[in-house]
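Questions regarding the structure given below will be posed in turn.
Heads up, one of the protein chains got dropped from this complex, but the rest are sitting where they should.
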Amino acid sequence: MFHEYRSVVGDGDQAVLYCTPESMYPITVAAGKVFNNKYGSFHHDDMIGVRYGSKVVSHDGRGFVYVLHPTPALWTQIVPHRTQILYLPDISFISLYLDLRPGKVVIESGTGSGSFSHSIARTVAPNGHLYTFEYHEQRAATAQREFVEHKLTDVVTIEHRDVLANGFGKSGIADAVFLDLPAPWDAVAAAKEALRSTTIGRICSFSPCIEQVQRTVLALDEHGFSEIRMFECLAKDHEVRTVPLPDIAEAIGGNKVSFRPAKGDRRKRRRDEEPAAPGASDDPGEGGVLVSKPVNAARGHTSYLTFAILAPGPRSP
Amino acid sequence: MFHEYRSVVGDGDQAVLYCTPESMYPITVAAGKVFNNKYGSFHHDDMIGVRYGSKVVSHDGRGFVYVLHPTPALWTQIVPHRTQILYLPDISFISLYLDLRPGKVVIESGTGSGSFSHSIARTVAPNGHLYTFEYHEQRAATAQREFVEHKLTDVVTIEHRDVLANGFGKSGIADAVFLDLPAPWDAVAAAKEALRSTTIGRICSFSPCIEQVQRTVLALDEHGFSEIRMFECLAKDHEVRTVPLPDIAEAIGGNKVSFRPAKGDRRKRRRDEEPAAPGASDDPGEGGVLVSKPVNAARGHTSYLTFAILAPGPRSP
Amino acid sequence: MDAAVAEGSHVIIRMPSDNAKIVCVKAQETIELGKFGSFKGSALIGAPYGHTYEIEKGGAIRPHRQLAFDDADITEANNREIVDDTRSQRLTFEEIEALKARSLAGDVTAQEIISTLTENNEAFAKKTEFSKSKYIRRKEKKFMKCFVPLETTVYNLCSHFFRANPAKIRGIRADTLSQMLSLANVYAAARVLAVDDAQGMVVGALLSRIADGGSVYAIHDGDVHNYDIIRYMNLAPEGRDRLRTLPWSKLDHEMEPFTEQLAENASEQDVLGRERRMRAHARLAETLDTLRGGEFDALVVSTNYNPTSVLKRLVPLLGGSRALVVYDQCKEPLVEAFTWLRASPDFLNVQLTESWLREYQVLPSRTHPLMNMSGGGGFVLSAIRLAPGQ
Partner (left out) sequence: MDAAVAEGSHVIIRMPSDNAKIVCVKAQETIELGKFGSFKGSALIGAPYGHTYEIEKGGAIRPHRQLAFDDADITEANNREIVDDTRSQRLTFEEIEALKARSLAGDVTAQEIISTLTENNEAFAKKTEFSKSKYIRRKEKKFMKCFVPLETTVYNLCSHFFRANPAKIRGIRADTLSQMLSLANVYAAARVLAVDDAQGMVVGALLSRIADGGSVYAIHDGDVHNYDIIRYMNLAPEGRDRLRTLPWSKLDHEMEPFTEQLAENASEQDVLGRERRMRAHARLAETLDTLRGGEFDALVVSTNYNPTSVLKRLVPLLGGSRALVVYDQCKEPLVEAFTWLRASPDFLNVQLTESWLREYQVLPSRTHPLMNMSGGGGFVLSAIRLAPGQ
């Protein structure tokens, strides 16, 4: 499902039920089953055979949800957080920087909650492969279960392994290595071993603290990696409102001007619960002006991204 | 001049000649003198007696400049860079954080190019004082000369001194201390000594590298400073253009649409050289849409700002 | 600022949770900090600012070692450490609630609660030292009955409201406010013309930077200004008197001579009333005279009205070579004003900037930007006005 689109919901599909942007639920569609939440009871039988992106009405006819096709981007929004996860801006930037494309072989450690794993698998499928390693036994088992449910096992192999102690057990097979480890510097030698020696190998280390970066950069330099660069990557949500913005002549003339909450805000709040009725006006609203700004609370930091390449050639240890 | 406004240009005034945003020149107005640049020859006699903000025409009548009143903000734009200087966003934020106001006593080290010194002097005048210390002898002398020319000596005292080795030679007199030093941690004890013990003392250390911050924070903590916080502060210039933004129906209908450089850009370029003629249209331009974005090249980092307070009370060393 | 908290002054009380509230300290009134306890105002009067105080049983306060500065954020550098704390706690929810109630009553100290919690936490012993200390710090933030009284400086007020209620101050962040003061070149003796359609954060900041000879003329919406924030600033009376205000609706008001006559049988109240009205009339006449005389040293605007319309109206009152500065939370209203200023022959150095501020956690081996930040601090439009008639 995560690396092939379907048009119509089928029995056994993975799907995402969308209530509001903040409440989305992954389900495995199964004839006879029922999904209950505060919006009502939704029978899987009502979903099977409808097109993805359709509205499904609750059993009592009062509530509804949308049944969406799963994608790695949606999965990142709903994945159960067993660890800090990677979000879309980092996932995207790292994938492009590491030149992930169909056919590439990638090593990831640790797997964590699998947010990035899904995205890597989608990008390298169908002929590439992701080898992902997780130190924490229970988390490895949970991720493995998800990969099975999500029909990703042809593209993803997960192993419960302490890579800091034991390396990846892979030699010269990877196009790219991604490290999300507390002590990434200790995995640099293993990463070097795992990268192909015939083409450029790429590495990314993801660490929240600058001290981790400082040590990793030294290790990369020592092990012959080059083009060492470090970035931070974020995306800021913007919101749009309509404000009246009257001419000051109104106030000078003694007219009372209303600065009530603008229409855009009210529409948005309603919209989260329920889409506007068909034919809703797309007029910015009663002579107001569209204004926008970043939403008040933003993610301020995720992690530092340290990149490097390993030029082709014989590997001196 | 920097802490009192005048309306009319007088003989002996400091003034700023404004040609374009990128070419401004500080002068000391002196009867009989002439200022020459590529825009022409400008006689100081033509300036004396005109209002600040007036246009002054060159001797041959072809060029002109504006004669502006000096301010610390303009000075920051034109100060000769003998060192890395502080820019307006940092200057502003530090001043507010340190609660600089008329009457406050401030210690600064090093003086550097004096960009911040002018602003501090303006803010604490007329009853406050800035003691500023510079390690580099020649730079101290140059700054002293500027303070004299700028008539700031009633508010600013500069001393050529190695404060890392010898401290500030001040005890219990300062409301705030500002450190712009390569090893600020070595000046923390001296700063503590210089701060008043009867009211809250405030300190800011300005350092480009994170390693300097790490050491300074430890020193502040050891010396009993509290409320230790660290920030970065920048401001990004935005530019505005008019773009045609035609409906795609034009292209579908086979019409040729021109995406030539928008009017706003051309106007801006001309504007740098010469203000638009009176009565210039303030229409966004021929059915276009006003759009804006950050200018391409921005300042990415100046320095980290580490702040702390010293609560009132007896000083244990 | 004073060294110590005085009767009747406003103080920012920061609690272990990092939340803060502004209180007006009165000896006879109780200061309520919710789960962190309460104490009599009299206990705080005379106490120096900036120290950490612990609330004792009975509402006394005493200086306390400061809480370590190291817990700005609870993100784990090492994600192996993330364990489910609730499941490893042997105490029930009810038992913990009972502990909290006893703590609030002063029968048990925060230290005692934290010891009980750690002893009953199965995972605690397995934690690394780093992780243990983090656990304890987190619990301290929850259970310590401590606070820090902070001065109501302009910086502290702006940061407080930006966090607690940004709409109150039209979303202006302290760095943005500080840039406005610089660009407007506010100094002791400056005469500033201001518009502040929030609750006085901007006008208050201007007042903080002027002294003898300076003044702030502020034009406001409605009949009476609502510069609520100024009263938190503990200004001396002469500081407050440097503010003169005028409703927009009076800007074009034509003054007529004060002609009110006293009736023959006027009471003393009538006499006093007439005098009050006469003084108000004179004050309005003086304010209008000064305003219309123009030549202000700065024009500083934060408005809900179209800023271009406000500028067109007020710029004629600004002196030559003086700066105008306009704030808005959104860029769009300023883009139109920017375009107007750029196209006009009367302005130089027209700039539109977006301010940017980032706070960091600095700790041994754990230095990084804070995981949460404000989305935006607003935009500032500024320009220098040329002398009229160029």
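First chain written, first letter: the chains are A, B and C, and each begins at residue 1.
Assume a residue touches a chain if its C-beta (ideal position, glycine included) is under 8 Å from a C-beta of that chain, and two chains touch if they have at least 3 such contacts.
Since the structure is predicted, the reported quantities are computational estimates derived from the model, not experimental observations.
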| item | value |
| --- | --- |
| Residue touching the undisplayed chain, where the options are A:Ile48, A:Leu164 or A:Ile228 | A:Ile228 |
| Contact set of chain A toward the excluded chain (per top definition) | 3-5, 7, 18, 21, 50-55, 66-69, 71-73, 88-89, 91-93, 95-97, 99, 101-103, 119, 122-123, 125-127, 198-200, 210, 213-214, 217-218, 221, 226-240, 264, 267-268, 271, 275-278, 280-282, 284, 290, 292, 294, 304, 306, 309-313 |
| Interface residues of chain B (partner: the chain not displayed) | 82-84, 110, 112, 135-136, 180, 182, 207-212, 232, 236-237, 243, 245-254, 257, 259, 289-302, 304 |
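Just so it is clear, only the chains that are shown with their structure count from here on.
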| item | value |
| --- | --- |
| Arrangement of touching chains [line / ring / star / complete / other] | line |
| Distance-maximising chain from chain B - centres being C-alpha averages | A |
| Mean-CA-position distance for chain B and chain A (Å) | 42 |
| For chain B paired with chain C, centre-to-centre distance based on mean C-alpha positions, whole Å | 25 |
| Residues of chain C engaged with two or more neighbouring chains | 331, 358-359, 367 |
| Residues within chain B bordering two or more other chains | 210 |
